[in-house]
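Every protein chain except one is present and positioned as in the full complex.
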Amino acid sequence: MSALYSLLAVLALVAAGLEGGRTGAGRDALTLIVPYAAFTIFLAGFCVRVLRWAWAPVPFHIPTTCGQQKSLPWIRQAKVDNPSSKWGVLARMAAEILLFRSLFRNNRARMAEKRLILGESKFLWLGALAFHWALLLILLRHLRLFIQPVPAWVNGLERLDGFLQIGAPQLYISDVILLAALAYLLYRRFRDPAVRYISLFTDYFALFLLLAIAVSGVLMRYFVRVDVLSVKQFALSLAAFRPVDLRALSPLFLAHLLLVCTLAAYLPFSKLMHMGGIFLSPTRNLANDSRRKRHINPWNYPVKKHTYAEWEEEFHDKLVAAGIPLEDEDAGKAHTD
Amino acid sequence: MRDRIWIVAGLAVFVALITAPFWRARRDVGDLAKLPVLTLPANQTQCVAPVAYMRASHMKLLMAWRYQVVREDERKYVAFNGKVYQKNLTETCLGCHNKEQFCDRCHAYAGVPSPYCWSCHNQPQAGASAVSAAALQPQAQPAPGARRSPDRLLSRMSGWPVSPVPRRAQ
Amino acid sequence: MSAEQAILQRWIERTLKSYPDGMAGFLGEERDPFRNPVGHTLRENLTTLLQELMGTMDQKRVAPALDALVRMRAVQNFSPAEAVRFVFGLRQAVFEVSGAVPDSLATRIDELALMAFDQYMSCREQIFELRAKEIRRRAQYAAFEEGEEP
Partner (left out) sequence: MQEKLIQIEQEPPRGDWRDPHVEFHKGAMCYSAAAKNLTYLGLPNPRTWQPTDSNWKLPPDWKKIILAGMKERLKKYRSFRLFMDICVRCGACADKCQFYLGSADPKNMPVARAELMRSIYRRYFTLTGRIFGSLAGGRELTEDVIKEWYSYYYQCTECRRCSVYCPYGIDTAEITMMGRELLTLIGCNINWVMEPVANCYRTGNHLGIQPHGFKDSIDFAANEASEITGLKIEAPINRKGAEVLFVMPSADYFATPHYYTLLGYLMLFHQIGLDYTVSAYASEGGNFGFFASHELMKRLNAKIYDEAKRLGVKWILGGECGHMWRVLHQYMDTMNGPADFLEVPVSPFTGTVFENARSTKMVHICEFTADLIHHGKLKLDPSRNDHWRVTYHDSCNPARGMGLLEEPRYILHQVSRRFHEMPENTIREQTFCCGSGAGLGTDENLEVRLRGGFPRANAVRYVKQKHGVNLLTCICAIDKATLPTLLEYWVPGVEVGGVHELVGNALVMTGEKERTTDLRGEPLASAALPASGEMEAVHA
């Protein structure tokens, strides 16, 4: 049900984008109000969310250790999976964020009959990694629309992405990968009963939304061409807070824009905040040095204890009978029995 | 507690990166509205297809031409208005347009540098002489009557009539 | 695929269906014996049982295979009937593949079912014994706590 609802929600957005530009008021809303509002919500929401995490302290030092600790000098430490220094933590976080290290642990490639067997769980890692990197590349490529003159590195990325030189406009590999990865992630959510069991509206909604964005973008680039010059002019004018009404913006572009704005505005309220949260995860971003350095809990408070004095008083006679030394006895005498 | 400063710093970097286009755009605000100034051909008033189509999809036309010429030996192109052209980038296109003053300017603006057309084709020496320069401004939508394509969905999504992509010059 | 393989496939699928929806897929697909002990146990021992039912009914192979299956299902929140029902699943699997269940095989399946029931009971008894043992050990602690000698 939640899958259906979220699909309907995304389709409604697509329809609103396609049809909304037919009237002047609608176009104003789509090209002016929505982008600014979405961007503001995104920035403010993102910051609030991260700051709220930041302001909750990390009372205890709880890294999950995934390798040998640093203990005796002759035992080889797993410096990345069980870091004891800042650099180790940096390496661990980098592996986590850039390569999805933990998901990869899932990934135990096996050689069987001289062939590499990749099971189901490996595809999750591959799909997730492919999706995120492709998305990043695509976002960076979009900078060509927001920056004038276009920086050389953005052009470089484009050239890299289109190095297959298929067709004109050139086919971007990232587009293909993004679509394939999204399709796989969606397929997996439907097909794997365990994942289906836990999937919520928001899980499907995010996937459908991203898929709709990707499809509309691909359509615009390869099939229903839009006038890139107008788009760029529009993007630059937005960035300069001097929006111009551009009649040449096509309905498809408006739909794409609306979907992207929805994603941006929705992000701070959703699980997509994992993009910021991963940096803060206390099981990953702490060095395993809790015995070497004292970790401070800002709200540490005194608790009720059963003190030694109370204990000795309660068991006094039994202690004496058993010959266990008491507090005020001479320490040396205690060890006689 | 001490990590707050790192988190806030990281967040600040993130916000700065995200908003960079805004700062940049505000700095160069004067130039932004300016689309590239193109040098239009002096001797022609009409391209091989409507301007709106050419702006968005000229590469598709070129690719179709290449295929038809190289694979099918089809060299004649009948335009939307009935005029007949040679399918020839160097002769037909560059006969009117100047690479540096026409193609490259938009390409640079849109961030599509140096398509691989230029690995084979050169600007002919006696290139078109530039007479009138005009800033490229958005064109009004073509009149509904101009629609030729039966493909209404595509034309609605793109906002202008699906162009006469030449399948076969006939 | 030979008929025997087809039968086995169906038998395994039927048995997997006794697990909750979310689980059956994983149990059926993940082949690593250590990541998926339940699925592995099912696959391996159902295979052995089928070979023996079709073959010589070697008790040295049948008993451990049946034990492994029943021992597992005896702790998995199944009712006694559900726990041993998988044996009858074979009858259905054979019927689906070959259209009829030979009398000799049917008899063997019935026999196997009875064995499974015995095995189930002995596992349950063992669980109760183990519990009783732990409780006894606890009672010893309690006695010790009161100050008596262990």
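Lettered A, B and C in written order, each chain numbered from 1.
The rule is simple: a contact is a pair of C-beta atoms (placed from the backbone, for glycine too) under 8 Å apart; a residue touches a chain by one contact, two chains touch by 3 or more.
Remember, it's a predicted structure, so these values are computed and weren't measured experimentally.
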Touching partners, among the displayed chains, of the absent chain: A, C
Identified contact with the non-displayed chain, of A:A25, A:L72 or A:A152: A:L72
Options C:D58, C:D118 or C:E134, residue touching the unrepresented chain: C:E134
Missing-chain contacts mapped onto chain C: 14, 17-23, 26-27, 30, 32-38, 40-41, 44, 71-72, 75-77, 82, 85, 88, 91-92, 95, 123, 126-127, 130-131, 133-135, 137-138, 141, 144-145, 147, 149-150
Positions on chain A where the hidden chain makes contact: 2, 5, 49, 52-54, 56-62, 64-72, 74-76, 78, 81-82, 84, 96, 100, 102-103, 105-106, 108, 121, 124, 128, 192, 194-195, 197-203, 269-274, 277-278, 280-284, 288-297, 299-300, 303-308, 311-312, 314-315, 318-319, 321-325, 327, 331-332, 334-335
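The rule is simple: only the chains that are shown with their structure count from here on.
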Pair joined by the larger number of C-beta contacts - A-C, A-B: A-B
Whole-Å gap separating chain B and chain C, where each centre is the average of the chain's CA atoms: 69
Distance from the mean Cα position of chain C to that of chain A, given in whole angstrom: 42
Sites on chain C at which at least two other chains make contact: none
Residues on chain B engaged by chain A in the complex (per definition of touch): 1, 3-4, 7-8, 10-11, 14-15, 18-19, 21-22, 24-26, 28-29, 31-33, 35-36, 52, 55-57, 59-60, 62-63, 106, 108-113, 115-116, 136, 138-141, 154, 156-160
Residue numbers on chain A that touch chain B, as the complex places them: 18, 43, 46-47, 50-51, 53-55, 57-58, 143-150, 154-155, 158-159, 165, 167-170, 219, 223-230, 232-233, 236-237, 239-242, 244, 246-252, 276, 279-280, 296, 298
Partner chain C, residues of chain A touching it in the complex: 108, 110, 119-121, 191-194, 196-197
